[in-house]
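One chain of protein is taken out of this complex; the other chains stay put.
For clarity, chains are labelled A, B and C in written order, and residue numbers in each chain start from 1.
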Amino acid sequence: MSENLSAAAMAQWVRQFATLIAQNREHLTELDAAIGDADHGANMDRGMSAVVKALDDAQPTAAGAVLTGVGMTLISTVGGASGPLFGTLFLRMGTALGDAGEVPSQELGTALRAGLEGVVARGKAELGDKTMVDALAPAADALDAALAEGLPLADAVARASEAAATGRDCTTPMLARKGRASYLGERSVGHQDPGATSVALLLEAASELGR
Amino acid sequence: MSENLSAAAMAQWVRQFATLIAQNREHLTELDAAIGDADHGANMDRGMSAVVKALDDAQPTAAGAVLTGVGMTLISTVGGASGPLFGTLFLRMGTALGDAGEVPSQELGTALRAGLEGVVARGKAELGDKTMVDALAPAADALDAALAEGLPLADAVARASEAAATGRDCTTPMLARKGRASYLGERSVGHQDPGATSVALLLEAASELGR
Amino acid sequence: MKKLINDPNDVVAEALLGMEAAHASLSVDHANKIIHRAQPPRPGKVGIISGGGSGHEPLHGGFVGLGMLDAACAGEVFTSPVPQQMIAAIKLVDGGAGVLQVVKNYTGDVMNFDMAAEMTASQAGTRVVSVVTDDDVAVQDSTWTAGRRGVGVTVLLEKIAGAAAEQDRTLDQVADVARAVNANGRSMGVALTSCTVPAAGKPTFDLGEADMELGVGIHGEPGRRRVPLAPAKDIAAMLLEPILADLPFTSGDGVIAFVNGLGGTPLLELYIMFNEVNTLLGQHGIRVARSLVGSYITALDMAGTSITLLKVDDDLLSLWDAPVNTPALRWGT
Partner (left out) sequence: MKKLINDPNDVVAEALLGMEAAHASLSVDHANKIIHRAQPPRPGKVGIISGGGSGHEPLHGGFVGLGMLDAACAGEVFTSPVPQQMIAAIKLVDGGAGVLQVVKNYTGDVMNFDMAAEMTASQAGTRVVSVVTDDDVAVQDSTWTAGRRGVGVTVLLEKIAGAAAEQDRTLDQVADVARAVNANGRSMGVALTSCTVPAAGKPTFDLGEADMELGVGIHGEPGRRRVPLAPAKDIAAMLLEPILADLPFTSGDGVIAFVNGLGGTPLLELYIMFNEVNTLLGQHGIRVARSLVGSYITALDMAGTSITLLKVDDDLLSLWDAPVNTPALRWGT
C-alpha cells in the first residue's frame, strides 16, 4: 500500500479481503453455527464475490468511490446482520474519503473511524457486546494512534491488524448482548464471534498488502 | 397334550403360542422389516396378548369354541394381512372341531387342513408364493400322514412341527408372489417369510406341549 | 428413536384425541378408531369411507369433511384396520344411498375391507362397493402377485369421488368416477431416509449416507433399487419417466401433478421438486392443469417424496375444483 490512497490500492485491499473471506468461509460458518445460524461464511462470501465481480466489470477511479461501491454491493447482496453492518462500514469509509482520486494515507484512520461510527449507529452495539465492534473499535484506535505517531501507513495498518486480531480473540469469553448470539445468554460464552473474525480478516488484508 | 383334544389342551396350546410369539416379537418384526413393513411381530403379539386376556376372562368349555374364539379375537384386534389370515386359520380349525367338549385327537389333522383351506381361500396364495402357506401346508400334510400311520398325537405333532420349520426355511430362497413382499420382486429372494415363521411357532407350541 | 410420542402403543389413540380436539368439524369414535364428520349423513348422499394403517397422516382422517370422506378408519401404525371398524363406519355414514370403500391395494387392507363388506351385506343390507387403488409403478404388475401398491392416487381419488358423492351421484356413478381416477393415475416415490415404526423403535431399513431408495413404499417397503443420491433434477426424471411410460401419458394430456412429501421432508424441497416436475412435463408437452404440493400421504418420519400424475378430463377436473372442507384440503367453501 503506497502512502497515498488510490482507487487501485483500495480495490487491491478489497480483493484481498474477498480472498481471505473465501479461504475462511467454512471457518466463519462454523463459528456462526456454534452461537448463531451457520451462515456468516456464506453471507460474507456471497457479498465479497459480488463485490469482486462488480470491480471486474467497472472500477471507480476515486478511492472513496471504490469503498462506497463495495458498501452498496454488500447491502444489496448479503442480507442478515452482516449485510447492513459491513455495508455501512464500507459506505461510511468511502464517504469519509470523499471524491478525490487519491487521498493522503492519514485519511484511512478517519475513514475507519467513520465506518465504526456507522456500524455503531446501525447496530447499537457497545464495546464488550461480543460483536464485530469488538474488533473494529480497537483497530480504529490503533490505526489512529499509529498514524498520529507518524508511522508509515504499512506499519500503522499492521498495528491495526494486530489490534483487530486481539479484539477478535477477546470476544471468546464475552457474553453476547447483541445479534443472534445474544439469544444464547450464558451459553454464548466461550465462542469466538464470527463478525469480529471477519473484521480481523479485513485488517489482515490491509496489512498483507502493506508488507 | 392328551390323546383327546380338550378345551384345556387347546387353551394351553394357544397360550404357549402366545408365549413364543412374545419371545420372538422382535425377530418377527426384523424379518418383516427386510421384505415388508416391520410390524408382523407387533401385530401377532397384539393379537395373541388379546387372546390370552380373553382366555383369562372366560374360557369356553368346548375345544372347538376355544379356537373359534381365538380366531374372532385375532380378526378384531390384529388387522393387516395376518389378522384375517391367522384369524381365519383358527376360526376354521375351531369350526372343524365342532361343538363337542372333547374330540378325538385325529380331528386335529382335519382341523389344521380346514384352517389351511380357509387361509388359501382368503389369501389366494399357492405353495411357493413365499407366505405362511409354505409352512402351513407341509405341516398339515405331515400331521395327516403321521396320524394315518397311527402315531400318537405327540409324535404326530412333532413331525408337523418339523415340517413347518422346514417349510419356513424353504421360504428364504423363494420369490414372493403374494402379500407385501411381492412388491419387491427379485429383491424378496434371500429373506425368510415372517408369516411362515409364525406358523412354525404355532406348531412348535403344539409340539412343546406334547413333550 | 426420536419422536414426539408417549408409549408407542398409544400413538394412534392419542393422535385421534388430538385430531378431535383440534377440529370442531370432526368427531371420533374412539372405541372403533373412526374419524367421521360431526354432522350426521345427508340422506340420499353416497357415503364414502376409507382407512388403513396409521402413519400416513393427513391420510385418511385429515380428509374427512365436506366434499371428501365421510369417515376414516385408523388402523395401528402401518397395519390395516379390522373389519369391525369398517362395519361401524359404514353404519355411521350410510345415508341410504350405499357406501363406497376406498381401499389401498395391500393384502391386509383388501382382506379386512372385503370382510367388512361381506359382513355388512349379510347383516345390514347396505350396499357396499370397494374401489382399490393400485397406482405405484415402482412395483412390477402381474396377475400372479398382489399387484401394485396404492399410494398418491388415493388422495386425489378421495377428493374427486367425494365431490361426486356431494353432487348426489349414485353409488355406481361414484364408484365409476373413483375407478376412472385410479385407472388414469400413476405414482412413484423415493426415500432419502428410512422411517421408524414406533413399536419397532429403530429404522425399518439402513440407507447409506450417499444412497437413496428408489421406488420405496409408504410403509418403508424396499423399492426398485438402491441408487446414489442425486440432484432434484435427476430424481424428478427417475420418478417421472416410469410414470409417463406406464399409462402412457402423451403430449397434449392435461394432468393434476401432485408432488408429495413423505413426512420428514420440508416444503422448501417439495417446491424445488415441483419446479423440476413442471419443467419436465413441459418438455413432454403435458399440461399441468392443477397441482398439489405438500405432505398428504406420508410414511411416518421418512424423508423423501413421491410424484403422482392423474390424467384428467373435464368431469374429473370440475370435481377436483369442487368445494372441499377438511383439515388437510380446503377450498371453495
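In this section, a residue touches a chain if its C-beta (ideal position, glycine included) is under 8 Å from a C-beta of that chain, and two chains touch if they have at least 3 such contacts.
Keep in mind it's a predicted model, so treat the numbers as computed, not measured.
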item: Visible chains in contact with the missing one; value: A, C
item: Selected from A:5, A:20, A:62 or A:75 as touching the chain missing from the view; value: A:75
item: Of C:86, C:111, C:146 or C:235, the residue in touch with the unshown chain; value: C:235
item: For chain C, residues in touch with the removed chain; value: 2-7, 11, 14-19, 21-22, 54-55, 57-58, 62, 192-193, 209, 212, 229, 231-233, 235, 263-275, 278, 288, 291, 293, 295, 298, 300-301, 303-305, 325, 330-333
item: Interface with the undisplayed chain - residues on chain A; value: 29, 33-39, 41-43, 46, 75-85, 122-123, 176-180, 182-185, 187
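Rule of thumb we're sticking to: only the chains that are shown with their structure count from here on.
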item: Arrangement of touching chains [line / ring / star / complete / other]; value: other
item: Chains most often in contact, by C-beta pairs; value: B-C
item: Greatest separation from chain B - chain, by CA centre; value: A
item: Shared interface positions of chain C, touching two or more other chains; value: none
